[in-house]
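Can you read through this structure? Questions will come right after.
Apart from one protein chain that is not included, each protein chain of the complex appears where it belongs.
By written order: A and B. Residues from 1 in each chain.
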Amino acid sequence: MTRKKVSAIQAQENREINWDDYLQAYYEKPTSFRTWSGYETKELYTPEDRDGENYRENIGEAGQYPFTRGIHRNMFRGRYWTRREVVGLGSPADTHERAAYCFKNGGTGLNTIADVTYEMGLDPDHPWAQQEVGLTGVNIAHLQDMETLVGDIPLDKVSWSLITASTAAAPTMAQYVAVARNKGYDISRLRGSVQNDPIHFRYCGFRPACPLDLSIKLGSDVMEFCTREMPKWYYTTVNMYDLREQGLTAPQEIAYGLGIAMCYIDELIRRGLHIDDFAPRFTFYVSCHIDILEEIAKIRAARRMWAKLMKDKYGAKDHRSMQFRFAVHTAGCSLIPQQPLNNLVRIAYEALAAVLAGVQSLHCCSYDEPMCLPTEKGHLQALRTQQIIAYETGVTNVADPLGGSYYIESLTDKMEEEALKFMKEVEDVGGMEEAIRAEWLDRRFEQEAVKRQKELDQMEKLVVGVNIFTDEPEKTTPLGVQRISNISTKSQIEGVRKLKMSRDMNKLREAINKLRDTAAEGRNTIPAMIEATQTLATTSELLGTVREVFGYSYDPMNIIESPFK
Amino acid sequence: MAKKKIKVIISKVGLDGHDRGAKVVASLLKEAGMEVVYLGMYQTPQSIVKAALEEDADVIGVSYLSGEHLVFTPLIVEEMKKHGLEDVLLIAGGSFPPEDIPSMKALGINEVFRGGSLTGEIVKYIEENIGGQGA
Partner (left out) sequence: MGRSNPVNPDELAAGLLKGDRRAVARMITLVEDQDERANEMMKLVFPHTGRSMIIGITGAGGSGKSTLIDHLIGRFRRMDKRVGVVAVDPSSPFSGGALLGDRVRFQSHSLDEGVYIRSMGARGYLGGLARATTDVVRIMEAMGNEVIIIETLGAGQDEIDIIHVAQTCLLVLTPGMGDDIQAMKAGIMEIADVIVLNKFDLDGAGQCLRSLETIIHTGMSEDKGWAPRVVPTIACAAKSSDVHGVDELVQSIMDHQAYLHRSKKIEEVRAERIEQELGLVFKDEVEKVVFAGLKGTGKKRKYIESIRAGKNDPYSVVEEVLSTFLKEEILE
């Protein structure tokens, strides 16, 4: 008897139980022994599976090359991972408020995310932006918005992750640095990160804002600027998480993520930086999905692969270059709107996987992720999930507690082996840039996404609430729905309009011209963007100016002309 | 007589770029024997309805994943009415709170299929609910 029948039985209104079926359920066993990514497993792993293993070479201690077991010897004994919940909604003031709320409730790092309009490089008064400002994050159009977002938060005492992934990451850094300098901070002491991974962001629907050459240019400008001026800042968080959300398997996530990372690395080296100058500040954004053992193995493999890549391919000498530093975002695509409280359980397991894998910074989804932005209660619950793991479960006592498990070491090897195969495939296509240009990667995403859905449709994968143990659809969201206030949206639009009418246009023009010349001369655009930000240039004006130099339309949506012609 | 094919428009609207679901649904509806016109991203209510009109679509499927479902639904429905497409089935997929579903239906969405829907449900709904065949 299949699971379907059991769930059908239990879904009956009157909940009458057929006792014969019940006995069958007692003896039920799984029908599949594959990992989430589809790899077969054995029923037991033994020392024989590790025969010939060279611990020192292949695995190493935590804190030692190739860092399979963790980038620090003492891992969480030295410092807990940062509890960094992603926050972003409405106006900069709304987002500031929620960020402060997280802080008050145990968040240990700030994490603010841009909305679709900001990521697209549009000001709130753009015709395409007006209806969507603040719906999925914060829009920062100019210096004053960033000032509002920062508010009274002391920048030298916090670590701030700015999640702008697209080419708009360049204006984001310019805006943050401008505010910091205005407040008298020494930017070389600031800690935090900017996501800054425009290459991958084309796959998240931001293709107009992220043409490949511009992505490499602006992404590398940010990386180069931070390497030189902000040694404590992480200038990129190469986002494998979003790739995984497309429907990829675990080894594909690593393979394509590392491939994209190499595009930036190659560019920075071309600009004359040495690998050890910048690699210590290279970080990654990784998913943790529901097959917790596979996820742990995946991350351990990623650490080993990165270490080898840095040492063997790029000739890194500094061990900090070889350390795979990563943040985890629990997998949004593993969550479902049906029976939403179940998501709390999924998130907890995924967060556990992240910690067991030795994460540096963690964002737990809010249980209502498939429905809306997190409410305060949702954020709180996510924080508490992290805190329970940190303070109650004991998994923080030991670095890489699953290291040495016959299964985990075998699965780690398997993840690496498969990821290398996927990387070879990309090489055969002509390299990652070519794979992107020829839309090879697009097709791979589409194929995998269809496969994942078919797995559910055909019950090859089982998900509680989707194809087993289904229930009547809910009518309400357990902890309420987060709404974005119209007032916030309107004030953003009004704010930027007013600003545009009250600026010193001469100073602005001069700064924009300087930015244009800098871009045309192939120099790093960030200092010029900072200056222009100080004269109240908006996000779209900064990006539009550089876009035109590269032969693109001023406006990614092709509606607005440059006001600086 | 030729077997009448069901013609479906699948589209995103506005800036939202989460298109994985829309593409998967488009692909699987094709495997279910339907003719699917995939419009992609950055569509407006006007461009969606123009396509539905020209293609003589039986179904419009919109994908919402960035909180824009209550913003765009009335605009799409209004545009459909303007062009006499009231009996085209309008379905929505994606990410929105259950509290909003009654409003969406009141505005004119015939059925919603959020994440976690199985392809069979969508196919069944479409086959059972499109307008009667011929005159």
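Assume a residue touches a chain if its C-beta (ideal position, glycine included) is under 8 Å from a C-beta of that chain, and two chains touch if they have at least 3 such contacts.
Quick caveat: nothing in here was measured; it's all calculated off a predicted structure.
Colleague: Tell me which residue among A:25, A:93, A:153 or A:212 touches the hidden chain in the full complex.
Modeller: Considering the complete complex, A:212 is the one touching the chain left out.
Colleague: From the list B:34, B:91 or B:109, which touches the chain that is not on show?
Modeller: B:34
Colleague: Residue-wise, where is chain A in contact with the chain that is not depicted?
Modeller: 211-213, 550-553
Colleague: What residues on chain B make contact with the chain left out of this view?
Modeller: Counting over the whole complex, chain B touches the hidden chain at residues 1-5, 26-27, 29-40, 42-44, 46-47, 50-58, 83-85, 87-89, 130-135.
Criterion: only the chains that are shown with their structure count from here on.
Colleague: Under the touch definition given earlier, write down the residues of chain A that touch chain B in their complex.
Modeller: Against chain B, the touching part of chain A is residues 116-117, 120, 122, 128-129, 131-132, 135-136, 204-208, 245-247, 335-338, 368, 370-373, 445-446, 449-450, 452-454, 456-457, 463, 465-467, 473-477, 481, 484, 557.
Colleague: In their shared complex, at which residues does chain B touch chain A?
Modeller: Residue list for chain B touching chain A: 12, 14-20, 23-24, 27-28, 41-42, 66-68, 71-72, 95-101, 114-116, 118-120.
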